[in-house]
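Worksheet for the structure shown next.
Note that this complex is displayed minus one protein chain, with the remaining chains in position.
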Amino acid sequence: MTEITITSYIILGTALFMLLNSAAVAVYAERRIAGRIQNRVGPNRVGPFGLLQPIADVLKLILKEDVTPHNSYKLIHTIAPIIPVVTALMTVAVIPFGEGIYATDINAGVLYLLAVASLGVYGVTLAGWASNSKYSLLGGLRAAAQMISYELPLGMAVASVVLFVGSLSVVDVAVAQENWWFVFLNPVGAIIFIIAAFAESNRTPFDLVEAEQELVGGFHTEYSSMKFGMFFLAEYMHVVINSMLMTTFFFGSYHLPFAGYWLPEMGTAAKAILDITVFTGKTAFFVFLFIWVRWTIPRFKFNQVMKLGWSRLLPLSIINFIVIAGILFFFFNG
Amino acid sequence: METYAFVLLAVLAIATALGMILNKNTVNSALLLVLNLVSIAGVYLLLQAQFLALIQILVYAGAIMVLFLFVIMLLNVDEEESLFDKFRIKYLVAFLLGVVIFGQILYSLGGVTDMLPEVSSEMVQIGTVEAIAEVFYTDYLFAFEMTAILLTAAVVGALLIAQYKVKDSGETE
Partner (left out) sequence: MIGIDWYLALSAILFTIGIIGVLIRRNAIVIFMCVELMLNAVNLSLISFSAYHGDIAGQILVFFSLSVAAAEAVVGLAIIIAIFRNNLSVDITKVNLLRW
């Protein structure tokens, strides 16, 4: 375990701040891109190009009345929105944003990411249960089932990456991709990871959890004001976090493609700026992918989601894992 | 530092455990158990067992307890009527039994603590993933494979039990 210095606190603070802001940017991007895709304008009244729209949104949410339904379980109803926000924020601690730019490097960082991600399900499930409303309960149950199911292929996809790296440290995963991104070496794993990440962050085509047409608002039907705002924030933070994870595990982290072969030596400062730019650019692309898919593809039925998770993705990811392990063992032997 | 962390985690663990067995509401009990498991994971970290601390959160808090919550929510279990209104004698007996067992454990533990070797710093650094994996895939390989079979059997058995249709109940579809 590396020592925790003042630098790690600065990096952690900056990363948390940027993550909170990126959620606002993602909300704005979502609304503008949705407008674009549906041949309309999208929000463009507040500030230049509507850039101040997220601030207006937050202001609106804060000023609204905070309703806690009669007969709901008040304590849990209040705690539930905090959980997904906290788990999203906790993730940042181990993600490297550039060469040597990370808050901490724990030797089981990948496990840490999976463990934190697995706690996120509580927020949605408890919100659904505590609201004491049938729509919310159905949304919460769906969330629990869906997120447990897709954790397995997600974990197997990550495990197939770990096979290449030979270390559970996220920093090592990033360093190992200097020449070859893992998406080239492990395309099946990348696809599985992307699908599972969509399901984990409850986005279309897997947004059964909040499916407007069937469940009103799903788990957050009974939420209003800033409690709803927390769920909203958490959803977009999870989109950003999952984009970061895709970047880190499969799309070369902060490296340009095949950077080890052609990228010249650079000064520390220039390299740091380049690294962070590359990382942010890739993350932004995946956030765009999330939004693009949401406004293009219709929703699955719940039985289809379960079937896809358990009888397609899980066996596929296990086979992928075994094949990669076999190839690495017999042809490269270490 | 370590002492403060331990006291904090221990108090949290004991408080949540007590809360779990005394709470009327099943969902609250389950949540308190989650907190309890997380604080025990913290104690594992103090003991330098990083791998097991993460696995504890991943497996217990992240999977098993979600399953519990799922079942509780699915069955919509009604609250037990207040815990302390009747059967007082039963609780007394239970408490006495608990104290007896506690005394037994303490007695048996008291006999062994002075047999421990001196603690050196490299002894404590053993809980990393590499160290555990090394022993796992050499000495304990057979037992490890058996675990896989056990888990498979458990999944199949659980499906069989849970999907079994009761023949003469009119309500099942």
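Letters A and B mark the chains as written, and numbering starts fresh at 1 in each.
One rule holds for everything that comes next: a residue touches a chain if its C-beta (ideal position, glycine included) is under 8 Å from a C-beta of that chain, and two chains touch if they have at least 3 such contacts.
Source: prediction; values computed, not measured.
Peer 1: Given that one chain is not shown, what are the shown chains it touches?
Peer 2: B
Peer 1: In the full complex, which bits of chain B touch the chain not displayed? Write them out.
Peer 2: 2-3, 6, 10, 13-14, 17-18, 20-21, 26, 29-30, 33, 36-37, 40, 43-44, 47-49, 51-52, 55-56, 59-60, 63-64, 67-68, 71-72, 74-75, 77, 80, 83, 90-91, 93-95, 97-99, 101-102, 105-106, 109, 113, 116-117, 119-120, 122-124, 126-127, 131-132, 135-136, 140, 143, 147, 150-151, 153-155, 157-159, 161-162, 164, 166, 169
The definition used in the following text is that only the chains that are shown with their structure count from here on.
Peer 1: Please compute the C-alpha centroid of chain A, do the same for chain B, then give the distance between them in whole Å.
Peer 2: That pair's centroid distance is 29 Å.
Peer 1: Enumerate the contact residues on chain B facing chain A in the complex.
Peer 2: Against chain A, the touching part of chain B is residues 25, 27-28, 31, 34, 50-51, 54-55, 57-58, 61-63, 66-67, 69-70, 73-74, 128-130.
Peer 1: Show which residues of chain A lie in contact with chain B when the two form their complex.
Peer 2: 73, 76, 106-108, 111-112, 114-116, 118-119, 121-122, 125-126, 128-129, 137, 140-141, 144-145, 147-148, 151, 168
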